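Coming up: chain A.
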Amino acid sequence: MRPLLLKGGRVIDPSRAADDIADVLLEDGRIAAVGRNIVGPDGVEVLDVSGRVVAPGLVDVHVHLREPGQEDLETIATGSASAVAGGFTSICAMPNTDPVCDNQGVVGFVIAQAQRAAKARVYPIGAVTLGQKGQQLAEFGELVGAGAVAVSDDGKPVATAHMMRTALEYAKTFGIPVADHCEDMSLATGGSMHEGIVSTRLGLKGIPAAAEEIMVARDILLAELTGGHVHLCHMSTRGSVELIRRAKERGVRVTAEACPHHFSLTHEACVGYNTNAKMNPPLREAEDVEAIREGLRDGTIDCVATDHAPHHYDAKEREFDDAPNGIIGLETALGLSITELVGRGLLTLPQLLHRMSTAPARIFNLPGGTLATGAPADVVVIDPTVKWTVAPETFRSKSRNTPFGGRELTGRAELTIVRGQVAFQRTT
Partner candidate 1 sequence: MPSRTLLLDDRAIARALSRMASEIVEQARGTEQLVIVGIQRRGVELAARLKHLVDQAEQSAVAFGKLDITLYRDDLQAIGPRPRVGVTELPDLDGRTVVIVDDVLYTGRTIRAALDECADFGRPRRILLCVLIDRGGRELPIQADIVGTTISTAPGDRVDVLVRELDGRDAVEVAREA
Partner candidate 2 sequence: MKPDVPSLGKDLVGLEHLSADQLRLILDTAEPFKEVSERQIKKVPALRGRTIVNLFFEASTRTRISFEFAEKRLSADTVSIASSGSSVSKGETLVDTARNLEAMRIDMVVIRHHSSGSAEFLGKRIRTNVINAGDGKHEHPTQGLLDILTLRDKFGKIEGLKVAICGDVLHSRVARSNIWGLTKLGAEVAVCGPASLLPRNVEELGVTVIPRIEDAIAWADALNVLRLQLERMQSGFIPSLREYNRVFGLTTDRLERAPKDLVIMHPGPMNRGVEIDSGVADGPHSVILPQVTNGVAVRMAVLYLLAGGSPDASHQGGEA
């Protein structure tokens, strides 16, 4: 592997609050040096990245790779390729596959497939309960030993308070977070979008904000009770943000993520019964979008995650009620985040990059999210001002279910380096 020298870029390293024009030298899969006028060793490949931003590779802690079980929607290979095209060098794979990732066999399989694909690093998240059925705890020790970095029953909430409490306590032994999909099923069942004026007009059963907030409150209280670390997935309501803010003030070990669609779109996107605007939790009201943005700004929400959820064209080409929930997001996340958060002056670019690399890496204890000397050579080179139009047909993902097709965004990854090697280079 040749050493790589990235010359003249604006180097932003949120882990050290650094933001300078500098060169970055990558050698033997590690960050060898960051500084001015670096002269690399013999045989070094020099890349001129002046005018670009050089940052730690982005980290997405919430991705559905669909393999094993639904390889027609996405595979670990196509998913990790989609990730590096979006600037992500590390992604966490949710366990709601078929079979569920509740044993070392599946964990090992996911890791092996990711290594074979040699694109983004893939860190499996194991299930909280066997089969995600909510009845019996999975063997966290075995899962972590095989390489899992967290546990979650995502797709569903951790079924009962007792189960969540036990999971939080047990997970402490292994130092991993329990990531919960916060949804009270008795309020939410049958709902296909946010309960509000739009669901009334469209004649669709709605999911009230309270369905999420009730579980957020439950999980915060249990984290407080147990001292465990709960990570709240895909936050979508202003009530949730407020609960988290208060909990953090009290010192509860709670972290949270939000998805780009929850700070870019409102429930109005469902008008016309657009199934590409159907996901869980649903798109909410304008005030919720504002609250999510503010939560990312003040750090109440720690990181941006995509909840990348591939679905087949046929599945989404259906009546709204019947269509499955979810949209893909790996290749639009950076553009949406720069456009909606940095573009609106809510976050600076370094703050955003902190939310998209340093913070998620720290929360899930992953290597990366930093350009410190000796750290893994996972780097992304970004053009933060380029205007581009979202063209789903060019995505590296197998699926196309996105509501952002045709939308003009600002900023995207030009070059993504994993383990010191170029994993993605934008040609068009």
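Just so it is clear, a residue touches a chain if its C-beta (ideal position, glycine included) is under 8 Å from a C-beta of that chain, and two chains touch if they have at least 3 such contacts; residues count from 1.
Picked so that all candidates are chains of the complex that A comes from, given by their letters.
It should be emphasised that the depicted structure is a prediction, and the values quoted were computed from it without experimental measurement.
Can you tell which one of 1 or 2 makes contact with chain A in this complex?
Looking at every copy, the candidate touching chain A is 2.
Of all residues in chain A, which touch candidate 2 in the complex?
195-197, 200-205, 272-273, 314, 317-322
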